[in-house]
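Would you mind keeping the following structure in view while I ask a few things?
Here the complex is missing a single protein chain, while all its other protein chains stay put.
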Amino acid sequence: MTPNSAVQELISLKRVTKTYSGITALDDVNFSIRKGEAVCLAGENGSGKSTLIKILAGVEQPDCGRIEFSGVEQGTLNPRLSAASGIKVIFQDFSLFPNLSVAENIAFSAEISIGAKLFNKKRVNDLGRTTMARVGVDLDLDAPVETLSVAHKQLVAICRALATDARLIIMDEPTTALTEKEVRALLAIIRRLKADGVAVLFVSHKLAEVLEVCESVVVLRNGKKVAEGPARDFDSKILTRHMTGRDVAAASPKPIDKAAPELLRVDNLNKAGAFENVSFRLHQGEVLGISGLLGSGRTALAKALFGLVAPDDGTITLNGKRVALGNPLQAAAAGIGYVPEDRLTEGLFLLQPIARNVAIGMLEAHAARSGLLDLRSLWDETADWLKRLKVKTSNIEAPVRSLSGGNQQRVVLARWLARGPDVLVLNGPSVGVDVGSKAEIHDIIAGLSGQGLGVIVISDDLPELLTTCHRILVMKDGRIIDDVSGAAINEADLAHRLAS
Amino acid sequence: MVQNSRLYALIASPEARLAVIAVLVFAGMAALSPDRFLSAQNMTSMAFQFPEFAILALAMTLTMLTGGIDLSVVGIGNLSAIIAATILTSFAGAGLTGTDALMWYGIGMGAAILVGACAGLLNGVLIAVLGLPAILATLGSGLIFTGLAVVLTNGSAVMGFPAVVAWLGNGLLFGIPVPLILFAVLAAGLSYILTRTGFGLKVQMFGANPLAARFAAIDITGMLLRVYVSSGVLASIAGMVVMSRANSAKADYGSSYLLLAVLIAVLGGVNPYGGYGRVIGVVLAVLSMQFLSSGLNMLGVSNFSRELIWGALLIMVMIINSRPDLLNPFKAQRAKS
Partner (left out) sequence: MFDLTKINFARNETLVLLVIIGFCFLAALSDPGFLSLPTLFDLLRGSIVLTIFAVAAMLVLVSGGIDVSFTAIAAFTMYATAMLLNIYAPGVPWFVALALGMLIGGGLGAINGVLIAGLGLPTLIVTLGTLSIFRGFMLTFIGQKQITTLPAGMREFGRMMMIRGENADGSFYALPWAFAATVLVVVVTWFILQRTMLGRSIFAIGGSVESARRIGINVPATQFFIYVYVGALAGLGGIIHSSMARVANPFDLVGPELYVIAAVVLGGARLAGGYGTLAGTMLGVALIVLVRNSLVVIGVPATWQSVAVGVLILIGTGLPAWQAKRSAARAA
């Protein structure tokens, strides 16, 4: 095959397989994208999406399979080669340098790719300025990136990708931080890029917003390609079915007892720059959803409930008693539990044994006055909780890192449930969890509500909110703008309220 | 094949590898100078030598487990020794014997340990409450403690104690050197606290992931305060041993012990970024170091080459710990094929 005959295919992966220490992340996947085409790559967390991105970006090398650029087979890729071939990735975490200026962040990879030895401040500033103008952004070139908001950081990341000749732009979860207006602006940029012949690959687990600019859709599940076709053949329901491998019944949670007593009340909670005048009630057995875009204040509010963020004023009352603000120890002692959003950095002690990760929550209950632990009862109860939450492991002394995402989340849940809290705040309970475990975690939530716990679910996974929550609060710019009953709203409606 | 894997299992953990190293060093030194190295005299003299810096290594271990470090241990040790020495010389004097001497020695030691605890508390407040990086907080406070020791003594040695003072550093109890017994008790105690108490578990979990510890509602401030106070107390005990052995106290005693203590802790498998470390590893590292330096001493090798060998040992152990598969030809081959 000569390079010319395949010139239409800008990039193609042929039968690519990649395994990480025995786990197959990508299994015999074929994938291609043409000039000026926009493709949606859909899949749940752990489906192999990020591995595919990393292979295209040259960050990871496949175990076997071929990579072709314009029909020419590539040897071993590295980030520099890949970037030089015009593949630009906007990572979900943006991969920016917080200590460097906006201009430098935009121009750094461009300078590397032209092999610059000297740092030409004028050229860097010019490139920063022209790229921002092209994208339609106006930021201070000299501002350190750490001072920017999340949305502005994302714009810097987009500018960086577009700063040099881009032939393929890969956007990893492009819309999580953006409002509807910003998404529309982003789509306008994408259309212009496509007209210039740039290919765009959207990678996401919620793609409804970008489907309109895409030609085709590829769905991954458990490392395999399970569906592929023109974008018009997909809607969010079909996508979900392919991504999860089953029809997710839009079941609503069991209704709660109307007479259930009030458990938690939050009154006029304020935190400058994070949230304003937040008030709500939570009843026994109720599952309350709090949703909003990244930066809407939902995470700050969740942390404030558990004392990790100190509100400026307002009150939190649990079972009729005021809870001290801004003190996680007091919040936990009062009966509030918190399962964090980022399990790997905030939730788990990755290299520590599974058993210790659970036991750390109930040391006080198993310690004598002298501080000496009753190790037998501690490990017995730990094993018991692991069993109750169906954590699948052969060895509870193994590092918790060795568990799957779903089992890891159950370990964090077990730690909190062992303390017998009255209110459990779950921030992104099923992020990075496989489909089967996700359903089981939802069952656990339903079970907790059945036992009379108050549960607060913070999430932007709309189907999850609709299946688990009795009531959903929608946050925007730090305020609660909507308080809707879970049974009275559908996904499209909720999505609109979120991003309006 | 099976034997290969068994052999590998023997050296799979850092502590097991250290045990092998300690035994090899001991055997090597015994083979090179059997008469002198294995003599009872050498054994006792080693047992008197290492406890003072080994106790400092225990303090270092405890703070490193939290991901911190205590660079002020030598300063604390000297300052508390000088306080004790000043009490002894002012109220007891060299000629005092009997219960009076014992009483003043007890008061002096109590004061020294109190000084150690207060100094540790200052470190704890700087680190846990004010949020200073441990390395800078204890560097600065260490200078202050050493500086105060200089101010109190004008830089000269304080001496002239009752005879009882010599017992802690030079005495024998049931034929065993007292400092060795002291170190053994402290090491066993630390090990017990780390593995059997909630505090010990929290120390290790906090070191493994401070952020997750905060999210797990661990009382971080209280835990860190106790860690640095304990470190200060251990440092003052080491200061007491040094004072007893030197029969004097001075602001610049044991200044080479700081790096040595860090080196021993790291060599003993303690992760300086926190979360992992076992007292048994530190004990094995101390023994290896002591065997090596006594042995080399007998072979007529200069003191300075010890430093060279310690450094080389540290780097070697780090390389092996970071790539344990290098030790296992069986596994390495399989990975290649």
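Read from first to last, the chains carry the letters A and B; within each, the first residue is number 1.
In the analysis below, a contact is a pair of C-beta atoms (placed from the backbone, for glycine too) under 8 Å apart; a residue touches a chain by one contact, two chains touch by 3 or more.
Predicted model, so just to flag it, every value in this text is computed and none were measured.
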item: Selected from A:Ile23, A:Val72, A:Ala116 or A:Ala488 as touching the chain missing from the view; value: A:Ala116
item: Listed residues A:Ala166, A:Leu264, A:Val309 or A:Leu386, member touching the removed chain; value: A:Val309
item: Selected residue (touches chain absent from view) among A:Thr299, A:Thr382 or A:Ser430; value: A:Thr299
item: Contacting the left-out chain in the complete assembly, out of B:Leu139, B:Ile181 or B:Met298; value: B:Leu139
item: Touch criterion as defined above, residue of B:Ala208, B:Leu263 or B:Val279 at the omitted chain; value: B:Leu263
item: On chain B, residues whose C-beta touches the chain left out of the figure; value: 71, 126, 130-133, 135-137, 139-148, 150-151, 154-155, 255, 259, 262-263, 266, 272-273, 301-302, 304-312, 314-315, 318-319, 322-323
item: Absent-chain interface as seen on chain A, which is shown; value: 57, 59, 78-80, 83, 89, 91, 95-100, 104, 108-109, 111-113, 116-119, 160, 271-275, 297, 299-300, 303-304, 309-310, 326
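Going forward, only the chains that are shown with their structure count from here on.
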item: Rounded Å distance, chain A centre to chain B centre (Cα mean); value: 45
item: List of chain B residues in touch with chain A within their complex; value: 196-199, 201-202, 204-205, 208-209, 211-219, 275-276
item: Chain B contact footprint on chain A (complex, rising order); value: 308, 328-329, 331-333, 338, 340, 345-352, 356, 359-361, 363-364, 366-367, 371-373, 375, 415
